[in-house]
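Rest of the complex left out; these chains stay put.
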Amino acid sequence: MQLLQSLCQIAAPSGHEAPLTEYLLHYVRQQQQQWRTRPTVLTGGEFQDCIILVFGKPRTAVFAHLDSIGFTVRYGRQLVRIGGPVVKTGYQLVGEDSLGKIDCTLVVHEETGALSYEYHREIERGTDLTFRCDFRETDSTVQSCYLDNRLGIWNALRLCETLEDGIVAFSCWEEHGGGSVAYLAKYIYDTYGVRQALISDITWVTEGVQPGQGVAISLRDSLIPRRSYVERIRRIAEASGVPFQLEVEGSGGSDAKELQHGAQPWDWCFVGAPEDNVHTPDEVVDKRDIDSMLALYRVLMREL
Amino acid sequence: MQLLQSLCQIAAPSGHEAPLTEYLLHYVRQQQQQWRTRPTVLTGGEFQDCIILVFGKPRTAVFAHLDSIGFTVRYGRQLVRIGGPVVKTGYQLVGEDSLGKIDCTLVVHEETGALSYEYHREIERGTDLTFRCDFRETDSTVQSCYLDNRLGIWNALRLCETLEDGIVAFSCWEEHGGGSVAYLAKYIYDTYGVRQALISDITWVTEGVQPGQGVAISLRDSLIPRRSYVERIRRIAEASGVPFQLEVEGSGGSDAKELQHGAQPWDWCFVGAPEDNVHTPDEVVDKRDIDSMLALYRVLMREL
């Protein structure tokens, strides 16, 4: 879980993913010698801060978003949200402006819900703040801010070790309305003809999806994927013997929104471990669900 | 109205349109010998569950959505909506899971509004349910669930009988956020240069649009089409002698949303009969408005 811990500690809120992009490019350069297949690496320029790894003859693409939720400093001591963080007075926030590193405390106004920070000085307008990472590991769980989606990235990177044919795409802005999957999806479809997708992201523990019961295959969230594709995935999962759970939600979204609404005919399915304490500094995931997530991705990328 | 009744009886909620796609492909294969022009039929593969029929040298495309509203079984006896169905305790719902055919009853919790079903057994997670079809016909009306949009499909199929130049596109996911018109529109524009659209769909009876007064030409709904295109349609309609009504709404949408927001410069106009009891099992349309809808489409596809 060393890699996961490193990923969780890098600040990369929506729009400011570049530090994590750099880390991943460095990681890929170092690790790819030990991977079964060496990928083509696409990044920079027309890919902005995204990365596409192309292995062999791809039939399916995995999407994992780089960005996290957070806050932007507005005027005075006001904060505005990046994505949808849970807010609670006392959460520790970190960042950096031209005066140096920042370690401050979130304050939620009791009546208005207005967001501000407590700190010994004013922070510069436009500065990004993210949750301070307190990475905790037990025999059965990992806990940290930003398991959503550093665990989805971790899963994608571990998948790379044995992947023979497939695409792994690291996207931006997922937590804040999207903005990169539209062009990634177009590029991948136009260049490789690939239009099958798996969304490597983290979902919610609910009454129907419990920790430790296996990775969740989502039959729907706020959007509804094409039934025939989801059924194929379900049958492959059943045959594989990997533990999994079926999720059915009426809300929530992912990078799949941009696949669904783009001008290419993508089939997509969200496949990810469930977490509790979603969008707080204390997101927690059962290690068995991490194992089954990676195991199922290995099977799906072979058989789809 | 035999054809319309058959269309209304096929379950095809958003994401699960395939059974209706199969029915239409079979219908087209059988009927096209009697049509004035034999269309090119595009379906499957990169068109997912959509169908495009291309007649002659097209200048205008008709879009009719295949999917309907409905419900997905969540956990326990919970239901979540597909699109925006009206809900009322007692509505009969049908579906099928691995244990067999289902015929159950919708229950709306009086205080919370939570949706569930009454049935002698639990239904499998992720199962789609749709309204049970009770098709009713009088001298002056037809009544059923899913006239929205099986009547729009019926109109498009009847239009095919005499169509010489034009495109008829059957789309998916319209009731649940869209997801196919973006790529259909791109394909049609890139391949045929067509960028004029008519939306063959059903609208609402209101104080300004009354049953029996003719097909509605919508000047706007939640979106505003380009004025110059709508004015052309209005002038053709006036010259045709076909009864019609002008609609002006501030809400509501259709497949036109994806045309408006896509990366091709489509002109579009919603032209459809009004119905009462929208999104219930008892949608009702005046036969005179069905007649004028088809009559106006025949004129428009010739003259636009």
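Every chain is named by a letter (A and B) in the order it is written, and numbering of its residues begins at 1.
Going forward, contacts are C-beta pairs under 8 Å (C-beta built on N, C-alpha and C of every residue); 3 or more make two chains touch, one makes a residue touch a chain.
Because the structure is predicted, anything quoted here is derived from the model rather than measured.
Complete-complex copy count for the single protein sequence, taken from this structure file and not limited to the 2 chains in place, is 3.
The rule we apply is simple: only the chains that are shown with their structure count from here on.
In this entry, chain A maps onto chain B through a rotation of 120 degrees when their C-alpha atoms are superposed, rounded to the nearest 5. Chain A contributes residues 195, 206-208, 219-220, 222-228, 246, 248-250, 260-265, 267 to its touches with chain B in the complex. Listing the residues of chain B that touch chain A in their complex gives 14-16, 18, 46-49, 72-76, 80-82, 125-126, 128, 172-173, 176-180, 182-183, 185-186, 258, 262-263.
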